[in-house]
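Only one protein chain is missing from this complex, and each of the others stays in its spot.
Should a chain be cited, it is by its letter among A, B and C, assigned in written order, with residues numbered from 1 in that chain.
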């Protein structure tokens, strides 16, 4: 077993020295105020306990990281029927996302781009009794922590400014790939993205993906095969237009969010979560990417 | 002077024999009920009076024909400032309209495609005191007819089903090319499209475009140069993806709508309006296209 | 009749004062050497003789202007069968020309963009016995001038650097919309573009388009209807991504080339040719555009 404690400390000390810490996302006004110097790492291993450093216990907005959790619940609810409404291939260029949706007749390329995640949100709205409360409970259950909550101000902030998501949802609706009203689906979606969690809570919640679908409360949520599907999707599509770069540099399935969080995992081995709110040009956490690259390099633990 | 009366009659008799009258637009539910056998023509000449045949006096939904009238009022209100927010070039392919808007950073290609017309609607909402009433009055003034009105059921029908327009408006908003709330602009836009007029009322309202900007009430609304701009736009962009075909076959500036209307004009000569609700595959009135082609062929009066 | 002589002189004197004369095209090395101060205008009227000013008698590379002449000959040879292989609609954005060709399965949008002109060249190569010589003779016949010739250095220069045209031709070939070998078609095409003519020779050659298909030697080359088709195409597609602008500002069907020439015409009235090698950002002659705008404004003679 690598000396995880020492490795995390070294990585942390090295990373916080970086002069250029990236830029905090400003398109969601509420997120623009976050202090760029925050930086935390949390590692949850399969057999050897947990390790952490820095701001691993501060809450932050999980944003797109929630897409993996929502996808898991949608699969738990309706199984492979999910794939009738969204495919599983990388989407290529981000700037023509709506173009691709038009060309492909309203079937999003994968559930981790916004259009695809909105379809997943629609599935949850259709299949949950109290969608927002039920999804929150799902995440709380995965992390075994009832203090997890939505940040209503962030959800509201995005509702007021998220025109591209309204455009995508209406386009999906025009192709009949949205069953519920646009406003209802996006209200759910903006809340889903506005969940606040700490690094350690995220490591706990994602543990299921490294453990064949069994969560930390020992409940089997999805099958082995379904987990494999989600992990494959995170590897090929989890990092916007930087998925190829992440697959190479880090070599782990994972998901990032514009709040600056990244969760990555090695099946049967560990889950690691980083949080540093400064983003690189592709929208992924700058220090987080550096830390994860160092982690898999120094521990020699990656899928490749 | 050609024998307009005889020519219109011949064209009319010929056209109504057509077995394939096209298909009535069904995407706006309220429009789906219109009888496909309606067919009217109205010609208003510069010096020689008016001529008409068939259902020229029945009201129909002018739909996209309204875009030319809204553009005229926007130009009358803010002049060339219009061109800061929309360009004047043909848009090519209809199926990637949102794609084009994404690539060109939210500046629609021209004011006669939907995205461009929504920008024009936004300008009117910003510059009119009571936008819907004022625009209606503007059209009534052009046609000198206060009986012209909105069909609220049609406007509402489109509001409920016009997801692509909501997608476009939100995309414009994300590029900061929409100053008013999406719902307000689209409410105006759907009303604008839901005006009902007869062939003869449309010939009257469009007379200004053939008369250097002076309407039938002898008021100078826009300048000579501004009219030329609008006519050039109608010629190059007035018929969806069939502008080139119309320019060739008919050879007149004009504008069509999915309600089955077409207005075309020859500067200093005439305005001609046709209405037949069956559409061809490109979304233009099938009998209307045939009738106009025959008209310019038989009268030898076109711009080419 | 307007005082054409005085008008041309005024326009000429005004235009040559322009400090910014545009930039001479440099992508074809042989064309980069042309002196940017060249400027000529030639007007050929229907009934009132010809008028000219400046460098109207100097030869220049006609480049894309040749596309209208090649199209005319293709139509003369095989008639409407031309339209099985190329459509007649504006192409919208220039930067995704190959994209559009891919999406539309190898059928170019119109015969005046490069891909479409290459298809026309293929038709001529298939239907002429000695394609290069025969086409040259055709142009000589239209202008009644046997001194017109190819500039071999320019044709060769483009053959060595015209990679985008090779890309387009191979893409057409992959869609089976090119019957002859790529090299043979492009050799013809590069020669076609490398014809050198003066303003007055071009006015003579294009006279047919303003005269119902009858050339200055009084031969009927194409029908009235076929001329109308070509004029409509020149109006909607003759100026790259500035067709809408030209339709408005000048209001005449016409065709420009990167050699700095522009030919425009008013049916039954006149042909006017300008040459000034400095181009604007859209690739059209800067002084030529200005001169033609002035011409139709001052003479009040345009199609709108």
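Just so we're on the same page, a residue touches a chain if its C-beta (ideal position, glycine included) is under 8 Å from a C-beta of that chain, and two chains touch if they have at least 3 such contacts.
Computed from a prediction, not measured in an experiment: that's the story for all the values here.
*Asks:* Can you list the shown chains that the absent chain is in touch with?
*Replies:* Looking at the complete complex, the unshown chain comes into contact with A, C.
*Asks:* Given that one chain is not shown, which residue among A:41, A:100, A:171 or A:185 touches it?
*Replies:* Considering all chains, including the one not shown, the answer is A:100.
*Asks:* Looking at the full complex, which residue from A:76, A:134 or A:245 touches the chain that isn't shown here?
*Replies:* Missing-chain contact among the listed residues: A:245.
*Asks:* By the contact definition given up top, give the residues of chain C that touch the hidden chain.
*Replies:* 95-99, 102-103, 163-164, 166-171, 173-174, 182
*Asks:* Pick out the residues on chain A that sit against the missing chain.
*Replies:* Against the missing chain, chain A presents residues 87-93, 96, 100, 103-104, 109-110, 227-229, 231-233, 235-237, 241-245, 247-248, 251, 253, 267, 302-304.
One rule holds for everything that comes next: only the chains that are shown with their structure count from here on.
*Asks:* Ranking chain pairs by contacts, what comes out on top?
*Replies:* Highest contact count belongs to chains B-C.
*Asks:* In whole angstrom, how far does the Cα centroid of chain B sit from the Cα centroid of chain C?
*Replies:* It comes to 32 Å between the two C-alpha centres.
*Asks:* Suppose each chain is reduced to the average of its Cα coordinates; what separation in Å results between chain A and chain B?
*Replies:* Each chain reduced to its C-alpha mean, chain A and chain B end up 47 Å apart.
*Asks:* Just the number, please: Cα centre separation of chain A and chain C in whole Å.
*Replies:* The computed centroid separation for chain A versus chain C comes out at 55 Å.
*Asks:* Which residues belonging to chain A are in contact with no fewer than two other chains?
*Replies:* Expected reply: 103.
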